[in-house]
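To keep things clear, I will list the structure first and then write my remarks on it.
All protein chains but one are shown at their positions in the complex.
Moving on, here comes subunit A:
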Amino acid sequence: MSTAHASAGRAAAADAPQAPVAPELSLDRAVLPPVIGTAVQRVDAVEKVTGRSAFAGDVRIPRMLHGAVVRSPHAHARIVSVDTTLAERLPGVHAVVTGADTARIKWGAFRPDLYPLALDRVRYVGDEVAAVAATDPETARRAAELIRVEYEVLPAVLTLDEALAEGAPLVHDDAVGNLAHEFGYDRGGADAWFERSDVIVEGVWQTTRQWHGSIETIGCTAEWSQDRVTLWVNTQTPFLARQRYATALGLPLRAVRVVQTEVGGGFGGKSGDDNTSVICAILARKSGRPVQLVNTREEEFLAGRPRIPMRYRVRLGFTSDGLVTAKDIDLIADNGAYTGKAQAVLGAATVRHDALFNYRAVRAHSRLIYTNLVPTGAFRGFGNPSADWAVGQAWDLAAARLGIEPPDLFLLNAVEAGSVSAHNHRISSCELKQCIRRAAEAIGWYEKRAAPTPNRGLAMGVSVHVSGRRSFGDYDGSSAMVRLTEDGRAAVIVGEGEIGTGARTTLAQITAAELGLAVADVTVSRPDTDLTTHALGALASRVTYVAGNAVRRAAKHACEQLLGAASRQLGRPAAELWVEDGMVHAPPAAGEDTPVHVPVGVVVRAELYRPNGQPIVGIGSFDNPSEFPDQARFGNESGAYNFVAEAAEVEVDPATGAVTVLELAAAVDCGTVLNPPLAQGQVEGAIAQGLGMAITERFDWADGAPTRPNFVDYKLPTAGVMPTLHVEFADSYEPTGPYGAKGVGEIALDPVPSIVASAVADAVGVRIHELPITAEKIYWGIHRPEPGAPGAADDPAEFPEQGNPR
C-alpha cells in the first residue's frame, strides 16, 4: 500500500468555504504536492491480480438466466418469417424475443438508424434478429439454433466502391447514394496557396477495419423491478449509454439505471453503440428474471463497432524551403450498416490534423458511406490514426522531395503554444518541438542516418490529440462530490468510472493531495446513474483533465469545510490550520508551546455529532474551456491539446517482405505526468495497438464477413512482436489542467501506422497504400512493382483494388 501523503489547506483556508466554479490556474508547477507525479500503486491492483474484480460476466444474481442472440447470416436480406416454436419448447428456455417484442424505435448516438432487433430487414452479417434467455448459456445457444428465420436475400454493397456506384442498392432507403453524413470546408483559400507552392505531393491511402480486441467482450446483466430496469454493464460511458438505451427501449430516462461493472478494456468499443444491453433488458422483461448476456468472441468480431476504414486522397503544398502552404483532403469513410459515433469520428479524422502544423489553407470534403458490413465506430484515436497515416505519408513524401530530414521538416512547421488553427483550435501548452527533438535523440536519428544499415529504415511521425472533446451537446464537463468520513477517509463520488487506465487511482491521488490524506484513505466510486454525479465517461482522453479538475475542486471544497469545522472546534482562525498526514495541524496557541494535531476523522465526527450536526461534503465541477464545433467543424473542440513525436526503425527481409519493428521511441507532451507508470502504460499499450493496426490485424473476408472471426485469424500483437520501446515525457505544464496535466490515453497510438509505413519505404523503397503493412504487400512492392500491384509506387496511382474487405 502506498504511504504517500500530502499537505493541503494552507492556501485554501483563506478562501470562502463554497464550491468554486470560476476558472482558475493550477498551483505553481514548482510546488507540486509529493503525491503528484509519483508511482502510486493502483488502488485496484490487488483485486485484479487475485481475480476478485467483478467484470460483466462475473455478476451473479439469484435466478439469473443467460442469453443468446440469433444473428443474420446475410449481408442484406428481407426477413420473410421468424419461427420460434421449437426454441420455446426447449426445456430451460424462459423467453424468446424478436423485433415484435421491441418498441420498434431506431436509436443511435447521432443518426438513429438501428433497431434493437431487426424488424423486416437485416443489413449486415451479424445483425440481431432474435434472442433467447435460458437457465444456462449452453441451453440458450441451443435454443437460438432452433429459431428458424426465412430470408429473401437482397443485393448488398460490400465495398465503398460498390456503395458509391450509380444505382447501387441502398442500405437504408432514406440515405440517397448511401450517404450517411457529409461536410466540407475551404479555409484560407487552398487553390491560391497551391498555386504559390513549389512542391506538391499527392496520394491515396486507405485504412481497414480494426477491432478493439478487448480481452473481455461486451456484456450486460439486466434486472427489472416493476417498471424500472437496472443494467450492470461494462460500459465506458454509463450516462451516455443510459440515454441511448432508454431511447432504444422506448422508456423514459428515469426507468433505466446503469451501473458500471469492472471493464476489461474499452478503447471505444464499449461506448454504448451496440445492441447487447438493449436485448438483455428486453429478455429480462419478457422472462421476468434477471438475464446476463455476454458476447462471444465471434460476436464481438461480427457485431462490434470496429475502427472505420477511411480512404484519403491527400494533397500537400510546400515552398521550396520547406514551409507548408496548403492541405487538401478528400475523405471517404466506410460507415458499415449503422452509424453509431462514426459521424463524430469523421469530423476528428478530417480537422484534427490541421492543429498540428501551421497550414496557410486547409480544404476538405468528407463523406460517410453506408455499406452492408459490420457497423463501425469509436476506436482509440477517434479518426486520428487514419489521418496521421494518410497525411503522414504525404508529409514523408514531401520530406524526400524537399531533401529535408522529416524531424527538421516537422520542426519548421510545428505549432507552438499560442498557435490557432484554421478551425480555431487554440493551443495552450505545447511542447511538440521538444518532443520531436527528444524522439530523434532517443532513437539516435542522426547517428543512424550517418551510418545506414541495408534493409533498415527510419521514420518519424507526430500527432495532436484532445483532452476531452465537445461532442454530445454544448457540455464537456464533469462534477464530483468528496465526502469526508468520520473514520478519517475521503469518499469520492464521481460518475466517470474506470476502464483499466488507472483513472480511479489518479483521481484518488488528486484528492489525497488536496486533503492531506494518504491515497489508501481515499476511495473513488464506480459510476451508478442513480447514485453518482453525471459524467460523460472515458472517451476523448478526457478523464484526467476534465474529471481531474472537477474532483480537485470538490476536494478543495471539502478541505475548506474541514478547516472551518476544525477552526470552530479548536477556537483558532482557519487561516492558521492545515491538513497533513491525515491530521489537522495548528501551531502552538498563544502562550502554549506545543502544536495541535487532530485526526481528520475526529474533526469530521465532532462536526456531525452535535445538535444540528453537519456532514462534510465538498462539491466541485469543471467544464472543458472549449467550443461546440459548428456543422462545418469550426470551433475549439478542447481546452487542452496533447502532442507526441514518435520515431521507428524497422528491418525488412527483401526475400520475404517480412517487416520487423526493431525500435520505437515516443516523446509525449501530456503536461504534468501525475503517475509515471500509469502514463507509461498508456503509451506502451497504445503503441502496441498501433502496431497491430499497422502490421498484424486483418481478416480474410467472404460474402461480407470475416471468414473466421476469431483470435487465430485476427492477430493481436503479442509480447514477441514488440520492439524495444523508449518512452519519454516532455517537460510540460498545462495551465488549465489539474496540477498541469493533460490527456494521454490515445495520443501514442496515432502516428504508429504512418511511421512503420514510412520506415518500410525508407528501408526498401516500397510505399504501402493500404493497411495493414503485410509481408505480402511489401514483397510484391519489391518484386513486381508495376502500377496497381499492392504496395506499388510512390505515384498517386488510383487506389488498387485489393485488400479487405473484398
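The rule is simple: contacts are C-beta pairs under 8 Å (C-beta built on N, C-alpha and C of every residue); 3 or more make two chains touch, one makes a residue touch a chain; residues count from 1.
Just so we're on the same page, contacts and distances are computed from a predicted model.
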**Request:** Assign the chain not included in the display its UniProt protein name, restricting the answer to "Electron transfer flavoprotein subunit alpha/FixB family protein", "(2Fe-2S)-binding protein", "Fe-S cluster assembly protein SufD" or "Transport permease protein".
**Result:** "(2Fe-2S)-binding protein"
**Contact residue for the chain not shown (choose from A:R52, A:R89 or A:R784)** = A:R52
**Message:** So one chain is hidden, and I want to know which residue out of A:A168, A:V259, A:I687 or A:A705 touches that hidden chain in the complete assembly.
**Reply:** A:I687
**Complete:** Given A:F183, A:F267 or A:F699, the correct residue touching the omitted chain is A:F267
**Item:** Footprint left on subunit A by the chain that the document does not show
**Value:** 39, 41-42, 44-55, 57-58, 60, 136-138, 212-217, 262-267, 296-297, 499-502, 677-678, 680-681, 684-689, 710-712, 716-720, 722, 725
